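Quick one: the structure is below, and I'll ask about it shortly.
Of the protein chains in this complex, all but one are displayed in their positions.
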Amino acid sequence: MFSRVYRIAITVPPLAWVAVFLLVPYLLMFCYSFWSVSESQAILHSWTFDNYRELLVKPVYWQTLLRSMWIAGRVTLFSLLLGYPLAYFLSFHTGAKRDLFYQFVIIPLWVSYLVRAYAWKTILGTDGVLNTLLQYAHLTQHPLDFLLYSPFAVVLTLTHIYTPFTLLPIYASLEHVPRNLVEASHDLGASPTQTFWRVVFPLSIPGVLAGATFAFVLSLGDFLAPLLLGGPSGIMISNIVVSLFGAAYNWPLGAAISFCMLLIVVGLLFFSERVEKKWSFS
Amino acid sequence: MAGEAPRGYRWAPALQSTAMATSSELIVGSRETTSNAALLSLRAVAKHFAKNIVLRDISLEIAEGEFLTILGESGSGKTTLLRILAGFEQATSGEVWMAGERLDSQPPYRRPVNTVFQHYALFPHMTVEENVGYGLRVAQRPADEIQRRVGDALAKVKMSAYAKAKPSKISGGQQQRIALARALVNRPRLLLLDEPLSALDANLRRQMQVELKALQREVGITFIFVTHDQEEAMVMSDRIALLRSGELEQVASPREIYSRPATAYTAQFIGHTNLLDAEVHAGVARSGVLAWTTSLRDGPALFSLRPECIRLSAMGGPADGSLDDGSIHFRAKLRDQVFHGANELWRVECAEGRILTLRTSSRPASNGGDGTLEFEFFARDAVPVRPSEERV
Partner (left out) sequence: MELFMNGPPTRGSVWLTAHALGVFAFLYLPIAILIIYSFNGQGVGGFPPRDLTLNWYRVLFQDGPIWDSVFNSLIVAGAAMFIALAFGIPAALALDRAQFPCKALFRRLMLLPLILPGIITGLSLLMLFREASLKLSLVTIVLGHGTALISVATTEVFAGLQKLNRAQEEASLDLGANYWQTFWRITVPNLKLSIIGAALLIFTLSMDEIAVSFFLIGRDNTLPLEIWGRLRRGITPEINAISTVIFVFSLMAIVLWYRLRTQADVSRV
């Protein structure tokens, strides 16, 4: 339909950028994972499986990965539990004020990650707002120290950050549920609760999957929250990678872990997409 | 409202008696259908949306086993009325009673009422079978009963072969049948149909009209059907309730509403008509050069004359406007011929410039000659109607 010049003008530049700055770097990361580092901290371009062997053999990597998945899993679960009812409320119960409520929901989403993580740091510390409040109200005698520098703090903070992320796809899929289906269900004798479980929820599953995938993947790869709030017991897999590119200086090993993470993420995306397709009926 | 002549209406004296008669008929409906017990009773139902008055003072009795059509233009309030009966809207004032109990205090899922939606509203994530059996599953009927009743329902709408299909894979007409089956399988006391045929093409529509009517006779359930298509209403209904701007204009059987329209709006909405402004004096109504006998009192009046009541008469009869054996003759020039297939509509211009429409059997197109032709009609075919004032 369009002239050749136009077609080239709109396809080549983005393709070129994506190739240079996305495709090549991933390939490079793949290559790095097979290289090694010498004592003098130079990267040796010699091809070896050592890095992957190390990942399989040393338990610390396994354990941290599993702990990270456990944390990511909890974040996903809580985000869904918090986000779904709010999305439902937004879609079905707000009427004319819906725009206003929607804006209230997306504002935390775009306010800086750092700001929000920092806020929790000030709240959860032993001298933080929560602890001093509890003591002030005579609900506790001593500060609770599990609040900060623990997996709990990481899960709490990441849930806070990713609940809007899960909410939005769920809201979008709820908006797509034709309202006359809800009326038809009522008409046929189903109460609002029955209508929700039999009609509304099944049709919102693609949104739930999208939101859950988002939250899980982003939590899994998060390194900032653990650094700020995780303490030694809250270390996640990305923190190991960060130190491998920093003080521990073993880029190839770090690349190997990163590449594994990339594979996990891409795998999850594919899987989620296939299940979503099965559950979408337009 | 009953028996009260419309306010500020200068023709009130002439039509007082007529107004009273038609108003009470309006409320109760024609005598012929009150032999069955009244199933549904609407009492002074009104609905406002903020400042917008959608329904005013609707009172209606509907008999068991009746096929009632609520007919009206878009904006007349007909869908709102249906939704109030289904339970998706609450009336602002008034009551709805069914079989001796308040209906409007119940949420939709507790009413013995089912709806066929305008765009079918089939559940896309369920098969046809699952859709039809939904109401029964919700009511927790035993599995074998569900299977049996669903099978029967599908057979009744001739869709048994599609039991395992998904709604997205079947055509619009087929979806409509499934929507019907899904509603009927629950054996409701009342079935509401919200313009279910409007999305179908003309031929399929005509076919479905006949099938729906037959189905209703067969199952014996009260149907309330909403449409804006007056022909559809006449084909299918036992009674028609004509709704205009939120008020009932007339409620009567199709024949009655056609041959004895109560108001100008009714006369014009259902079928074609000629509206004649006339002055009545001593039993004779005069309108321009036309004059005919009438039993109305003296004063101004409005008459409806259907196009098919005007005929070509043989030339040589009495001159314009003369009264002769009840048949009124007049001369006019043919201005326009509109071909309708089985018949044609002629627009003819009378001496004083008035245009009348008449319906006659199809004949070859005239060559547009300036010949004056003679027409006639019977005095009794000029039906007195109330004028319809504008409503806010």
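In this document, chain identifiers A and B correspond to the written order of the chains, with residue numbering beginning at 1 in each.
Here is the rule we go by: a residue touches a chain if its C-beta (ideal position, glycine included) is under 8 Å from a C-beta of that chain, and two chains touch if they have at least 3 such contacts.
Since the model is a prediction, treat every value here as computed from it, not as a measurement.
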Displayed partners of the chain not shown (whole complex): A
Contact with the hidden chain (one of A:Leu55, A:Met69, A:Leu86 or A:Val275): A:Leu86
Contact footprint on chain A, counting only the chain that is left out: 1-3, 6-7, 9-11, 13-15, 17-18, 21-26, 28-29, 32, 82-83, 85-86, 88-90, 92-97, 99, 102-108, 110-116, 118-123, 125, 127-129, 131-133, 135-136, 160, 163-164, 192-193, 213-214, 217-218, 220-224, 228, 238, 241-242, 245, 251, 254-255, 258, 261-262, 265, 269
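The rule is simple: only the chains that are shown with their structure count from here on.
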Where chain A and chain B are represented by their mean Cα positions, the distance between them in whole Å: 59
Residue ranges of chain A touching chain B (in the complex, touch as defined): 178, 180-181, 183-191, 194, 198-199, 202-203, 279, 281-282
Residue ranges of chain B touching chain A (in the complex, touch as defined): 86-88, 107-110, 113-115, 117, 119, 121-125, 134-135, 138-139, 166, 168, 182-183, 186
